[in-house]
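Complex shown without one protein chain; remaining protein chains in place.
Moving on to chain A:
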Amino acid sequence: MAVSAGTFVRLKLRLMVNGMRGRPSRVALFVLGAVMAGFFAIAGYALFAIPGVAGDERVAGLMLQLGGAALVVGWLLLPLIFFGVDESLDPARFALFPLRRRTLITGLFAAALAGLPALSTLAATAGMVNTVADLGGALAAMVQLVGILGGLLVCVAVSRAVTSAFATALRSRRSRDLAVVLFAVLAALLGPLQLALLAGAERADWNAFAVLADVLGWTPLAAPYAMGMDVVEGRLWAVPLRLLIVAATIAGLLRWWGATLESAMVGTEGGRRAGSNEEITSPTGLLLGRRLPRTRFGALVARESRYWWRETRRRAALITFTVAGLFLPLSLTVSGGPAGPMTVFVGAIAAIALANQFGYEGSAYAANLTAGVPGRVEIHSRATAHALFVLPLLLLVAVVVGAVSARPERIAGDLGLLLATYGVGLGFVLPMSVRAAYPLPESTSPFAVSSGGGMAKGLLTIAVMIGTLVATAPLQILAYTLGGVWLWIGLPAGAAFGCAGYLIGSAVAADWLDRRSPELLAAVTAS
């Protein structure tokens, strides 16, 4: 059998090129992605090369280990939260080919390595080789080169294994709650780490950092990046040990990935409801429940809210928002900072779930188009269904943050800020969802995006955050300067501000939708 890893790599590159053919917008996205990757690579290289140029071994040890660990954590978390995974090679497509699992895993792994993120990570970490060469000569540089290659493999393997496992967990409805808990624990682990870093930085306690770095150096997070300094500092015995850690980590991650991949390929979906002919209740009653009005608006809201629960992508977005929304402000308040600025982030993250709202169901939107749903009804109903889930969560965030920071009087004001950012965020996101819609692949993984899609998603996210930040800046300043008065007027003022933002944005979106709905359908239909 002549199926080598190269076959997979060529297939992926071919898919990438074909995906861009005749689509200038995708070419532009790719170029932008390449520019950003290049920027990251150069900045990273410079940063990692500084200690070598300065000739400081202590800083070098610190920088290489902490920076390397940050890279691995980044590869672990960023695909889950922001960018998604480029699944142009959907594992399910290979289910019918006579491929052994080992061949498939190596092939997919090699294909995952052939991408801009992996290339730019490699280029950035090459700065470490530079540093080590400056400090310890050729042998140390060779060892560090092996180290950064191993590090790259760890990065890619960890991101693939974790997203695949998370996707498998989310697919089965029964283990969905387990996945929430796992992710929450993961996020919770970030808190103490951040606290330790902040505490260390405040006291400028370099020893604390050095200890942390040395501990990390013996974990898979930083082990690959610590090898070169071992040679420089004369600890040759440590190199094989670290190599062993790296190799075992990669092997373990690939094995884990292989296990979850298999279940993704056969598409086992545990906990699905079997068809049962129960007693007949009225179809409209089944759709709308008791309270929703028996109108077009009611039907749209009912369908949307069902989708937030029943569709894996949307469920993943809600879960990510809940976890991020609770832990980010919490970790900041615990460390003593003000929660105010963080509310911008939370409100914006909530709204971003709607940035590609038409992409979620893809061509199914044709039904609404054939029924001639007016843009206004369509936009308002979608926002209403989303708000049904998000508003209680925002209240929860405000209450929890107020309780943990032991300042319950701030709850109303914080909720006002949250409402303002959510409303303004929607104001930005809704028009964007009409004009910047893109198709999502019909994959079983909620994190899958088509080639170039990850870039689009990340860009939209950043644009919305910056927009929301700028638009709500006056309110933030007011909250800060008014102090005690804000505690009283914060809630009504924030709610009014958010409402205004939402109304302006939804009016623009509705108008655009009325004029461009066939184009929108074409944009979200996967070609």
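The definition used in the following text is that a contact is a pair of C-beta atoms (placed from the backbone, for glycine too) under 8 Å apart; a residue touches a chain by one contact, two chains touch by 3 or more; residues count from 1.
As a working rule, contacts and distances are computed from a predicted model.
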Hidden subunit of the complex - UniProt protein name among "ABC transporter ATP-binding protein", "2-hydroxyglutaryl-CoA dehydratase", "Permease" or "Succinate dehydrogenase hydrophobic membrane anchor subunit": "ABC transporter ATP-binding protein"
Absent-chain contact - pick from A:369, A:395, A:436 or A:469: A:369
Listed residues A:10, A:101 or A:306, member touching the removed chain: A:306
From A:247, A:287 or A:400, residue that would touch the chain that is not displayed: A:287
Residue numbers in chain A that touch the chain omitted from display: 22, 272-288, 294-296, 298-300, 302-303, 306-307, 310-311, 361-364, 366-373, 518-519, 521-522, 525
